[in-house]
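The complex is shown incomplete by one protein chain, all other protein chains being positioned as in the whole.
Chain nomenclature is as follows: A and B, assigned in order of appearance, with residue numbering initiated at 1 for each chain independently.
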Amino acid sequence: MTGPLVEARGLRIGFGAERAVREVSFRIEPGECVAFVGESGSGKSVTARSLVGLAGPGADVRAERLVVGGTDVRRLPERRWRSIRGGVVGLVLQDALVSLDPLRPVGAEIAETLRRHRAAPRGRVRERTIELLATVGVPEPGLRARQRPHQLSGGLRQRALIASAIAADPALLIADEPTTALDVTVQAQILDLLAERKRAGTALLLISHDLAVVARLADRVHVMKDGAFVEEGPVREVLRAPRHPYTRTLLAAIPSERTRGSRLTVTAEPGPAAASAPGPAPGREAARKVVVEADGLVKAFGDRRAVDEVSFRLHAGETLGIVGESGSGKTTVARLVLGLVPPDGGEVRLDGAPWSALSESGRRPRRREIQLVHQDPLSSFDPRLTVRRLLNEALRDGGPSRATLLDQVRLSPALLDRRPRELSGGQRQRLAIARALAPSPRVLVCDEPVSALDVSVQAQVLDLLADLQARLGVAYLFVSHHLGVVHHLSDRVLVMRGGRVVEAGPVGRVLTRPATAYTRELVAAIPRLDGADAGEPVA
Amino acid sequence: MRARAAGARLGLAVVVLWGAVTVGFAALQLMDGGTLDLILGTSSQATPEVRRQIIADYGLDRSVPEQYATYLWHVLHGDLGRSYQLRVPVSEAIGDQLPATLALTSCALALAVVVAVVVALLTAHRAPWLRGGFAATETVALSVPQFWFGTLLLIVFSFTLRLFPAAGGLALPAVALAVTPAGMLAQVLRKGLEDALDEPFVVTARARGLGDGAVRLRHALRHALLPAVTLTGWLIGTTLGGAVVVEQVFSRPGIGRLTLTAVTNKDMPVVMGVVLVAALVYVTCSLAVDVLYRLIDPRLRTEAAA
Partner (left out) sequence: MTALPPPSRRPRVRAGLWLGAAVLAALVLVALVPSLLAPHSPTEADPLRTLLPPGAHHPLGTDQNGRDVLSRMVHGARPSLLSGLGASGLALLGGTALGLLAARGGRVADQVVTRGLDVFMAIPGLLLALLVIAVAGPGTLNVVLAVAVLTMPVYARIVRAQILQISRSGYVEGAVTLGVRPAAIVWRHVLPNALGPVLVLATLGVGSAIGAGSTLSFLGLGPRPPAPEWGAMLADSRGYYAVAWWTAVFPGVAITGSVLAITVVGRHLQRRVEGRRVP
């Protein structure tokens, strides 16, 4: 085939009156990797899906030119779309647990593509399915082909999903947030697999909110905002010398080792942005009092020890980060500290006095000292209540007033009569923080407080948390799977795996000069913005 | 592990049946007027000898726990007692009438399932007028009392058009009885289909080049069947109950007439027998449904995942 694989000029997509995509143009050459980067609602997914005619029900797709694999796909009849889908363009979505039919064996999904596009002779479908699973690096492919998505680990089922998309050997593979649901080490492996497909000659269209993921794989990148490209170019140029302010904001908002002690949001104030940030004062923790002390915590669910001999101390006014992949037990530790589940062994002490050993009624008078900010703020609010009543329940005599709280988290009083559902994701998390601060706690347990947020909103919330700690001296127990976020905010860090603490210490030491193999693996797996030239697989 | 789960399910079924027997026995004890008067009926001038004879026959002179134990013992052996009115064993009375009712019920259920599956497949996520029209029809179907719908069928097809006999046929009663379960099933199936069609795996399947029909049949339908299957117990209960009324409308023989006569005459052994048989049918079907559910949803078969 000569010429570009995909050429779109003046592509517009609308849903009724809403204009999701306004006038975008791009080309994808055979064998290259193009990335669309943007936050939720930017239109990147819809744009990519319009290339397979699956922009969604009710989508109105118009373009001056829209050619996929040599076919003009404007007003293409459904029947002809079907030979493009899977045959010319393969699609990989975010979470294979829901993107593969949960009731069918993964092999059947791959075989479906093979049969539909006659990519293998009838008698060889099974054989070819197993070959494909082996190609994408699934061990014991014969066994795995008969298993269902829930029986496979996150990484394996993502591989199976990729196998089903490449079964008919499409020239272009669209990967829509292919690693977002995965742990960081698994993410690295899947990115390697995609890089391998690229080396094998498949063109890639990568959709991601994560600039670092894009940096690792893409040749060219389009930054998308509100349905239009604001900047485009070779990935190295765009990341090193962004021209558009939005790209600069996005890049500045990414928390990492380098952003420690500085602000993530670009403020209007002149001067060094770091001025108002808390700045980790070295050695301050030694002088401070211990507020939470966990000693040999054990919690088992059935035969599995979710938390196994975990001990740590949290000092007044510091941030202790807990990082780990899914299933590492970090959330259970948070719930043990909050006294929401009783430990099977060990003890949590608050201010030197028993805490986990108390009965719930014994804990109640001191509950105000330790508060929670949840990953999913929506589910943590009574849906019937307004912001006003939600805050009223948390207010205490002698604590801050409602007006002070709203001011502290920078929420407008105009929102007082709304219900949580009527707030944006960022506003909800601010409300959650305001409610947690209302009883003037000394400890705030933050369980993945920013992982459901877009990077720019995440930056605002992280800056807010930093400001509040500087002003109020609250200690944070900060649970996250995101090493960059933890590195940005924490003073000290615990690395957890399989319920155990594998490494602990000051964040600068643990995450830059890891002492254990596991932490080294974790740190190495983080995709980095400067990784554009490091296409090598991670060990 | 699986054997233990199956054992637990069986145990539960036995508990439910025992509960139904107990409810029936309790109902008998709650009767006003006393069992003796019920048996004697209107012939209250029975001689003391006859009274004594009956008291001895039915064990009425024993204590309540003793009577309960005897009753349980008899039920365990398939002996549901003797009808006060018909003077025959209850199992015989029910056995005579059950086949007709089962034929009607199973015809109606089969009809309901077929109609519901077809309607749901054809209307899920389709043009608003089509989907809305069928959704409205289902709401009406659920609001129409079965006995009145049966009456309408009789008036239109038997008395006006004279297409079907007013008594004896199976078609009209089966249609009348199928209305409610068909409406309910169609609603549940369409909801299930639409939920499934909104899932990401449907996008993946379509991105593989599958057509709409294949996506519905090969992927979505199986998901939609799961919530429908859990309704089976309710469906069978409703349809059995509905059969009592529909039989009455179409003057069909069956459990309906037996039960109604028994209720009006306070012929408790028969009422209890019918209740027990219905509970048995329900419990058996629930066990079958459990197996069916596991066949459709393999996730339940392999709880211990990798």
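Just so we're on the same page, contacts are C-beta pairs under 8 Å (C-beta built on N, C-alpha and C of every residue); 3 or more make two chains touch, one makes a residue touch a chain.
Please read these numbers as outputs of a predicted model, since none were measured by experiment.
Which of A:144, A:159, A:209 or A:442 touches the hidden chain is settled by the complete complex: it is A:209.
In the complete complex, the hidden chain is touched by one of B:3, B:30 or B:64, namely B:30. By the touch definition given at the top, subunit A reaches the unshown chain through residues 15-16, 18, 20, 39-40, 45-46, 49, 55-58, 93-94, 176-177, 180, 207, 209, 338, 340, 360, 363-368, 370-372, 374, 376, 378-384, 393-394, 419, 421, 435, 439.
Think of the hidden chain as still there; on subunit B it touches residues 12, 15-17, 19-20, 22-24, 27, 30-31, 125, 128, 131-132, 136, 139-140, 142-148, 151-152, 154-155, 158-159, 166, 198, 200, 233-234, 236-238, 240-242, 244-245, 248, 259-260, 262-264, 266, 268, 271-272, 274-275, 278-279, 282-283, 286.
By definition in this document, only the chains that are shown with their structure count from here on.
Taking each chain's centre as the average of its CA atoms, subunit A and subunit B sit 50 Å apart. Touching subunit B in their complex are the following residues of subunit A: 49, 52, 54, 57, 78-79, 82-87, 89-91, 93-95, 98-104, 109, 112-113, 116-117, 147-148, 150-153, 161, 164-165, 168.
Interface of subunit B with subunit A (complex): residues 125, 199-201, 203-212, 218-219, 222-223, 296-299, 302, 305-306.
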